[in-house]
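Note that one protein chain of the assembly has been removed; the remaining protein chains are unaltered in position.
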Amino acid sequence: MSTQYNIPVGAQHISLLEPLHFKFTTENEKIIKTEANVGYVHRGIEQACCSKFKFRQVSFVVGRVCGLCSISHTTCYSQVAEKLLKLDIPKRAKYLRMLVIELDRIHSHLLCLSHVAENSGFEALFMKTMRHREFSMELLEAVCGNRIQYDFSIIGGVARDLRTDVAQSILDKFKIFRPQLDELVDIYKTNWSLSLKNKGIGVLSKEDAIRLNVVGPFARASGLGVDVRNETEELLPWKEVGFEIITDTAGDVHARNMVRLKEIYVSMKIIENIINGLPEGDLISDTKAFPEGEAVNRIEAPRGELFYYAKGNKTQVLERLKIKAPTFSNIPAMVETFTNNEYASVPAIIGSYDPCLSCTSR
Amino acid sequence: MIALIESLFLIPIAVSALLLLLPKTAARFLTILATLVLSAIAIYLFTQATDRPIQFAVSPVVNKIVMIADFSLLLFVIGAGLKQKNILVWVLAILQLLVLGYLTTKMSETQSTQFYVDKLSIFMFILVNVISGVIAVYSLKYIDEEKCSWFRKKYFISMIFWFMAAMNLLAAADNLEYFYLFFELTTLASYLFIRFRKDDESKKNALTALWMNQIGGLAILAAIVYTVLTAQYGNPSFSDLIAKGNSVAIILPFAFLCIAGLVKGAQYPFNKWLIGAMVAPTPVSALLHSSTMVKIAPFIILRISPVIKGTPVATVMIGLTAFVFVAAAIGALAQDTFKKILAHSTIALLALMILMAAVGTPVAVTAALILMLFHGLSKCLLFLNAGVLEHVFHMKQTSDMSKLGEAGPFTALVVAVGFMSLLLPPFGAFVGKWFSIETIGTVASGFKIVAPLVLVCIATGGAVLSLLYFKVLGAMISRTGESDKVKFEHIHPIYESTLIFLLCALLICTLALPWLLPYYFTQVAADTTGLALIPVIQQGTNIYIGSVHLPLIPMLIAFILLPFGIIAGLFVRFKHVDRAKEYMCGEKVEYNFSSFYFSTDKATPYFVAIGILFFVSIVLVAFFM
Amino acid sequence: MQVYLPLSVLMIRACHALQDKFQIEIMKTFFKTIGNLFKKPATIPFPAAPTYKPDDYRGLIVFDESLCIWCRRCETVCPPGAIVFSQNITDGKQTYHYSPYVCIYCQECVRTCPKQGCLIQSAEPGHPATKEHDVNNVWNKLFADSLESRVTYAAEKKKQQAAAKANPQS
Amino acid sequence: MNNSIIQILLIVLAPVLGGLIYGVERKVKARMQRRIGPPVLQPFYDFLKLMDKRKMMVHSTHAFLGILHFISLWFALAVLIMGGDFILIIFLHLLATALIILAGFSTRSIFSHLGANRSAISILAYEPVLVIIAISAYMLTGSFDVSALYASDVPVLFKMPLAFIALLMILPIKLKKSPFDISEAHQEVVGGVELEYSGIFYEAVYTAKWLDYIFCYLLVFMFAGNNWWLGLLLVALTFIYINALDNSTARVNYKQMLRFSFWVALPMAFLNLLMTMFHLI
Amino acid sequence: MALNKFRTKSPWILHYNAGSCNGCDIEILACLAPKYDIERFGMINTGNPKQSDIMLVTGPVTKRSRERLVDIYSQMPEPKVVIACGSCGCSGGVFRGMYNCEGGIDQYIPVDVYVPGCGCRPEQIIAGVVEALAILEKKTKDMEGSVKLHNDPIEQDGQTNRREVAAVI
Partner (left out) sequence: MNRIETSFENLKKDIAAFYKPQAHHFITMNGVDLGNDVIEYQWFFCDYAFPSDITMFVTRANVDVQVPSIKNIIVSAWLPEAELVDLLGVNIEDTQKGFVLELDSETAPLRKK
């Protein structure tokens, strides 16, 4: 009697936003093996960035690697390009970059949380989280001029200034949002049925997190405190604006939710600090040089460590650009973490990974 | 009348002997003829049955023969036990031999009649002769396809008739000593049947069946000894026992008879032998499950139900059977082999029948009878079909059956109707189950706390069984596409005719239920319980039997919806409708999904332990009351 | 009736105990959800009423031909190639083509434009097109044609120059 | 006579009424999520739209079983409205469910199979409770007929409150509402058994869902005895309860559901049976 | 028919991401959220191609996605409308000419409405869907007209069914 069944999830599946294919081998509904196919979104951006686009255009192209963390991509690329150009950027630009990165993190984390809620079968919480999330989209729209593709960081600085009325509206909206967030935390933390679905589900132990080199909230929920903001200070002064690291120990879906929710508080604090202490100065510093040599750069995207490697050869076109997205590091762990869970929890687990396949396969 | 009844005993024996001698075609002819004759006699008896039971004695020579047969049978069993080094078999047989020897010295010459044919016996005659006859005809073809010598093929058919004779005798036996012999005869027959294939597993399972049924034999002997030793009872015969049972407040012999019945009915913890019997050729399983062997259990309980009704023994039995109903249903869930699923569900439904018999009110007995008849028909149909699946389509596991819809639409249809008939309205088995629930509800106050628990068990067990049937039917029905026209498979006419006969019998009996109920079942029930006939009142479109009623219109519509719906579902073809392929997330994934599987490995020891507890408590309760 | 009271008290007690012990709430969301029934929906009646849109939203690119100096710098920097200039073969007059269905609204062209006000990013988002417009294939053809027209014009011009060089008097 | 006209009207109009309930439910659900939500007649718009779709099916058996499911469910509902035997009604409903489960199994689609499996498991979860409630009702009225409950002078609710609570516990399973909507869990099995239906055949399954609403709310209505206003109030309160529950819980998995049903709902019904049996209330 | 005006009131959507950057996808998600609430128009995100009327596709169609895209499209019963969301869905956008992209959804399936924007705002998506509804209505009417021209399938041509022949052989 064959007791093992294959259940496919994806490429098109309602619980997935992106084309991504999992093949679960299950016993009844218990998963014993997972196979993943993550190469659906491979578009060839790396090659195009090294051949078709000039290095200044690349900053807009890498933004389209991922719509959720486009600001991280553009900032990371801008920084690596600045390293190649040996360019220093104004402090105001740095602060504005951090501001948008953190705003983006808020919207991305809220999206992820709502996705977890939806995939746990809690439609009302999805609606609630999405309702509360709208403010971050409006703020981003006001700051950058678009709801998702910000194109805010460009080589040498940022593209737009932060208007004072917008800065004020950010602070105002945060005042409204904070109690809403408290309420959300309360629901995610204590709702009984949600805890049935989330607690002890999809557990990644700290040992596994270290062994599999996991990054981002995924790792932090397992107790592995890996956060680029905590590790570098050279390009963006995170500590200065009040960054603190959030970790949890359980490593399950619930812990990931909690880490994300707490990080939203940290992001809000950072944003408030930035707005209150925004230095005056230029937005952009320019140079006519061409990229030369090789450089690497890391930045903390909402999903974890984003890594760029670039090599220039004194022409308009880069010789090599390597993008390592956070989800790319997490996929080996994701595939292992499904094992021994019910198929019923799969959507929630996928949601809690917050995968970004368009980053992964580019 | 008496001659007819005797012919029911003698014809099968004669046929059985003749079959061994005759050549193939003649044997085939004789089998069909004998089946027809036996069925005709049984049905004739049914039409002629009167309210007064027929009692008759046989010449004292027969007593001697019976005695000799008893001893030789036991000696054979001891021989078999010793030869195959199964300590349980021969120890139990020697025990019986000793008890029997003691009895022969102790017992006076019996004065009473040895045979007692009431309506219940005739009900059994019909069940045994018609259904076993169909199985005999079916096995003509089936055994032809087995790999064994021609003599053993004839021997197989002749064994079926022998079995029928034993069953007929058993159903008519009044004297407990005779009853013991016929009981042991069926045990022996089943032993020989189970080891028919003569491989290691068959032999092992046959021995299991043997020793387990020996316990039943021992229990009957214990009952006889107790009766003989207790002065008040008089002769060890059913009629005497039942007549005096209510006045004598000792029910220990009945408790022993109950145990004999429960062992034959393969209730936990003795369920193993019936499951093990699946190694035999399929007609044997059909025989054991539908009409003969296991039906002895509800038969004995029904026989003694007037006495045990309302006693603590009955209460314990109700508890046991209610528990077995759930446990066996759960056990069935864990199976994948088609025949094993059927075996487990048989145990579950038998538990329900025994439960109803133990409750013993007229309506409950009616429910038990309905269940016996329809379960016999449905199970026979399903087992014969299992044989067809094995021999024609080579499918043994339910998970292999996914292509059945295309390969054999008729067989698939039979499986579908067979399973549906065990569960869903409007079929008789459903009516039986429904009556049982309502009956226990109505008599609940008599059982205090037991009744609600029993009801929970029945409700849960019923739900588990429905899950089981959906699982099996689901495995069978799954398919990708379909051909434009249904092409029925060609199976051998013997297979086809027997299956169609049973199918028709099932449908006709279901349709005839409103008439069968007042004119047959309630009368048999009245006869069995010895109580007044429960009036069957037709009021508008409802038929009231005691406290429960059968609304005809919903049943009729359900009858149209379900069987014809399923038939139409399998054979209807929509024209001008485009076909689409299944949704697979846009991927091309190898499909290998079927229904959930369940495992009862952990639970089985507990089930057995609880079963043993119940068995012990039957004796204890009877002893201390 | 005497059973209801102890029963309900028992249940409420049990709920409270659970809440205290395991830090889980069982009924809070439930009542909040019912309360939501009487609150105003958060939905904006969008097609009927406009939604929030910042003044400096990065919408469609507007081109002012009168200011253009035809440097084609916007065409060079545009990452997806949403701007292309075609050239009339006879008189060399350039025409600006722009497809909002290719544009990624990155504002790079506006930043690069040396002539202030020639290219402006309006706050108007693009409008949906239908099948009849066939925006993709039309644009592909237009793009190829424009490039070809420029090549043809350049060749033509070269030919003319060569011809002019060959016989300068005419 | 008046009653029977109402009954026949109810039977005939059951799909329409069910559609209305579904429409109101979608509206209420939307309002509970602070949305405007679709118009109340939305289910009928869906119905009209589905009629226009191209006819597609996986195979005839599958499509036919869907239609048969609708018919048999309507029939079970008719028996309930006419006040037939409670146990028979439960099993007729089981028959209807059996047909849709078989339909789910009849395709070789993984999600359809998963949904069918889960539907079968939900039967295990709710059927025993319903049967026990039916028997309690018998203990109370002395008749297995639902019409005896409809005619009861004292609302049944006061006589068997625990049965009502048990019914409220299993209603989400039957109505496929969160937290027990496992059999059609959209995010997991994409609708389960109804996944492979499309166009006019989906219409049958879609409408059968409306009938299920009527079926379940009639079970609730039954608890009010012959007091119609109380019945309507009960139905309204249950409606709010079901939707609020749907909107305040996440989906549990099938094991948790079974555990809940067997350790909470079934003992509750059992307790009620004991209470009615020994006339504690 | 008089009922025609109701028929566009229940467009059920199916969302497929054919290799986009997630930007438009999260905007489609935002459309479902209370602020935009496209269920007002009767839209449900079914996730099931067999019951959908409108297919929202995003992304420039990568090489690995195209088969799935066509597969899912073919499972949708007519009348159906395809909306390409975002610049890269309309024409490939910034991904035009990359080696693993096919440049626009209309290279593989017929697109009825193109929604521009990178990423497109929910308002634009809603406007696109409103546009799509008109097309859906037109397609429904066309289908009604075509029913009359329906020819019976091969069975009545007197020819033997091929599958049966194959079964015999």
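To keep things simple, chains are lettered A, B, C, D and E as they appear, and every chain counts its residues starting from 1.
In the analysis below, a contact is a pair of C-beta atoms (placed from the backbone, for glycine too) under 8 Å apart; a residue touches a chain by one contact, two chains touch by 3 or more.
Not measured: the values here are computed from a predicted model.
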Notebook entry, point to check: Out of all the chains shown, which come into contact with the hidden one?
Noted result: A, E
Check: Out of A:V61, A:I101 or A:V215, which is the one that touches the chain we can't see?
Finding: A:V215
Margin query: I'm checking contacts with the chain that's been left out. Which of E:K9, E:K35 or E:R64 qualifies?
Written below: E:R64
Checklist line | Listed residues A:N6, A:S205 or A:T232, member touching the removed chain | finding: A:T232
Check: Footprint of the hidden chain on chain E, which residues?
Finding: 63-64, 99-100
Next item on the list: Mind listing the chain A residues that contact the chain we can't see here?
Entry: 39, 42, 44, 46-47, 50, 210-213, 215, 225-226, 228, 230-234, 296, 298, 305, 307, 309, 311, 319-320, 322, 324, 328-329, 331-333, 361
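In the analysis below, only the chains that are shown with their structure count from here on.
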Item checked: chain B to chain C, fewest steps along touching chains -> 2
Notebook entry, point to check: By number of C-beta pairs in contact, which two chains lead?
Noted result: B-D
Item checked: Far-end chain from chain D, centres as C-alpha averages -> C
Next item on the list: Calculate how many whole Å lie between the centre of chain C and the centre of chain E, each centre taken as the average of the chain's C-alpha atoms.
Entry: 21
Next item on the list: List the centre-to-centre spacing of chain B and chain E in whole Å, with centres computed as mean CA coordinates.
Entry: 58
Checklist line | Multi-partner residues of chain C (each touching 2 or more other chains) | finding: 29, 33, 41-43, 79, 104-106
Check: What positions in chain E touch 2 or more of the other chains?
Finding: 16, 34-35, 37, 40, 46-50, 68, 72, 77, 93-95, 118, 121
Margin query: If I apply the definition of touch given earlier, which pairs of chains qualify?
Written below: A-B, A-C, A-D, A-E, B-D, B-E, C-D, C-E, D-E
Next item on the list: Over in the complex, which chain B residues touch chain A? Could you list them?
Entry: 336, 397, 399, 584-587, 589-594, 596-597
Checklist line | Residues of chain E touching chain D in the complex | finding: 3, 6-12, 34, 37, 39-42, 46-48, 50-51, 53, 77-79, 140, 143-144
Note to self: Quick check on the complex: what are the chain D residues that touch chain A?
What the structure shows: 32-35, 110, 114, 178-179, 181-182, 185-188, 190, 246-256
